[in-house]
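For this depiction, one protein chain was excluded, whereas all remaining protein chains were kept in their positions.
Chain nomenclature is as follows: A and B, assigned in order of appearance, with residue numbering initiated at 1 for each chain independently.
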Amino acid sequence: MENNSPKVVSGKIPFWRDIRVLRILFQVIFLLGVILLLVILYTNMLKGLRGLGLTLNLDFLQDEAGFDISEGIPYEPSDVYLKAFWVGILNTLKVSVIGIVCATLLGLFFGIARLSSNWLIRTIATAYVECFRNIPLLLQILFWYTAVVGQLPRVRESIALFGGVFINNRGIYLPSPEPTSGLGIWLGFLGVGLLLAVVLYVVRWRKLQQLDRPGFRAKWALPAFLIVALCGWFLTPGRPFTLDLPVLQGFNFKGGMRFSPEFSALLIALSVYTGAFIAEIVRSGIQSVVKGQREAAKAVGLNESQTLRLIVLPQSIPIIVPPLTSQYLNLTKNSSLAVAIGFPDLVSVGNTMMTQTGQSIPVFAMIMTSYLVMSLTTSAAMNWYNRWINRVGR
Amino acid sequence: MRKLLFRVSALVLAIALVVPLLAEGEKGILDKVKNRGRLICGVNKELPGFGFLGQNGEWKGFDVDYGRAIAAAVLGDPNKVEFRPLKAAERFPALQTGEIDVLIRNTTWTLTRDTDLGADFCPPTFYDGQGFMLRKELGITSLKELAGATIGVTAGSTTELNLADTTRALGIEVESIVFEETETLYQSYDQGRCDAVTSDKSQLLSRRQSLKDPDAHSILDVTISKEPLGPVTVHGDNKWNDVVSWVVYATFSAEEHGITQANVSTFKPESTENPEIKRFLGLDESGGMGEKLGLSKDWARQVIAAVGNYGEIFDRNLTPLGLPRGVNKPWTQGGLLYAMPFR
Partner (left out) sequence: MEEREFTQEMKPPAHTKSPARWLKDNLFNTWYNVLLSCLVLVVLFFVFKVLLTWAFTEAKWGVIPANLQLFGVGSYPREQIWRVWSVIYIFCVLVGLSAGIWGALTLRFALVLGGIWFIGALSPFELSTRGWFLGAVATTVVSLLLGRGRTNLRPWILGGWLLSFPLIMIVLRGFGENGVLTSNWGGLLLTLILAVVGIVVSFPLGVFLALCRQSDLPAIRWISTAYIEAVRGVPLITILFMGNILVPIFMPGLDINQVLRMMLGITFFSAAYMAENVRGGLQGIPRGQHEAAQAVGLNYVQTMLFIVLPQALRSVIPAIVGQFIALFKDTSLVAIIGLIDLLGVARSVIANPDWFGLQAEVYLFAAIIYFIFSYSMSYGSQEIETALGVGEH
């Protein structure tokens, strides 16, 4: 048996047994299979569309939309479909960005609370996390919308809070700041303050470096900036902003800022749901810094806040950031559930466009692309940040 | 042994996943329905009078009865129909994709829908118009007074577009909120989320009954649009469109000739004189009209025996809601219902 292989050794390996050739061949076949599948789908689609008497193009985007959108940037039914879609994108971004801020705050708070030495606080934080993590988000959105926000009093029986805040089942009305002619002067003050703050920051940083001691670098800069800004506020003739108060006129409140019930319900649900996940990320991030580190910091003589700032956070942030980013992305994608309560986000508006024009394929492509762009940009930014923090950290 | 067990179970798993959930695909819808032995009809499930689910899970309504009529004509049994509840925004995709055979869901015939949405319309079964419902306590009598109001409307409907058109023409600003579901729209209206709702007048009347206090709401005496509602079939299947259209004409024609659910069985070949009725009910010697449509000879008789003529369908479903017949009368009585000749 051992001696009957001189042929193979002397001759060349036939190509059908050459592993390098086989590998390439296999990949080519695989690729061809994928391409074939795509071609079949494509021809099927064209055939189907022809049967229905539809054509595949984007011309409809320049047609008049004809339907109204209840919130977002200024928009008229006489605007084109493209504009309507853009309104949807901006609405998605709006609810996502505000949601991310709220969810992060909630998550930080409850994440730290879960490590509290106080049993009561710890338990409440655990209950929050376990409750909201384990119930479907869609159910939570519907609950907030119909069972909470929808049950608020009617316009004429609005709950009036201090300072011109009104709450009713058509939304939350807040006073909005309106810039006046004095704004320019105040902005000048702010510029001066910022300059001063930067100088002070650098001076203190140098000093701390000289002393070779840890410390709060913005200890001088921050108060200085605040004092200048405050002085500027009172010195500006006629104040830089006036408040536009909401007033009941006719059917609805006019003026001020308004958060619609759909927006509020979606925002609350998204923040509370994502906040529960972020709390877990924060907690495990902090716990991942071993106890010995903290004890060592204490032994060196750092106080509580210095330990957190200089020892714990720098080590836990690189651990926290990647899962945190994926939660942010999840929140953005989850905002698409707005379609269930009628908040005009990307998917809602896209849906309306599909039913009014029948152009489901192009509209789908647009929706998918928009989300993919958001996701991929965020991922790219996160990768960049990761590399940066790893370089700085070492 | 273990390996065999594993392989067998994997095989069974694969087959079981695919087989019971797959159904067969055919060419024309008429053949597809006949082979399937069941008609799939897209309807509304939230509109009492037109299409809704009764307490015991049975389907009722004007549109539902037309679904039954088609099943009776094609399959000879008004119960061989599966009703698929659809939201306004879902109906055209469902039709385009062949998920349903026919769409009878208070759908308005418009040019764009006829051309761009891959739909073919059948004769309207109900001529409606868009109106407004609001609280009586507001004391509003004209549209202009609605300036600044919040108005609720369903997504993916013509009403959404008409509202935008009307307010633009009147030069008033209103805030419109769009709801995916009819149910949510009227609940929100009842809770005071919006000042008024706009929709087809028949829908407003029907939904007013299920509000908390129906008497506190009134329907404005204005009509802002024409809403011819009727069955819809997918674009490109003319044979099937013919079948549905002529089922509709059959109900019109029966009312013109005084043929009712009760008396349809009394028409016999020997006693019936009127040749048109003879042709209509398939009582003549020739193959009758059914053959040309690809249906049985007595298809029209089946339809009338199952659901009655137009007037009976109307009286059964819509009269209890307090809906007047208005223009939905035979042309012989000055209405718009006009059956093409059965010849």
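Just so we're on the same page, a residue touches a chain if its C-beta (ideal position, glycine included) is under 8 Å from a C-beta of that chain, and two chains touch if they have at least 3 such contacts.
Treat the numbers as computed from the prediction; the structure is a model and nothing was measured.
In terms of the touch definition stated at the top, the absent chain reaches A, B within the entire complex.
Although one chain is not drawn, the whole complex shows that of A:Phe143, A:Trp205 or A:Trp220 it is A:Phe143 that touches it. Only one of B:Asn44, B:Gln96 or B:Thr251 touches the chain withheld from this view, namely B:Gln96.
Not every partner is drawn; the one left out touches subunit B at residues 1-2, 5-6, 9-10, 12-13, 15-17, 20-25, 37-38, 46, 57, 82, 84-87, 90, 93, 96-99, 181, 183, 187, 210, 212. Take subunit A: the residues that touch the chain left off the picture are 23, 26-28, 30-31, 34, 41, 44-45, 47-49, 51, 114, 117-121, 124, 126, 130-131, 133-140, 142-143, 146-147, 150-151, 280, 283-284, 287, 333-334, 336-337, 339-340, 347, 351, 354, 360-361, 364, 367-368, 371-372, 374-376.
As a convention for this text, only the chains that are shown with their structure count from here on.
Residues of subunit A that touch subunit B in their complex: 51-54, 66-70, 77-78, 146, 150-151, 154-155, 169-170, 249-252, 254, 261-262, 339-342, 344, 348, 351-352, 354-360. Subunit B contributes residues 88-89, 92-93, 96, 112, 115-118, 147-150, 155-156, 160-161, 163-165, 168, 175-180, 184, 187-188, 191-193, 195, 234-236 to its touches with subunit A in the complex.
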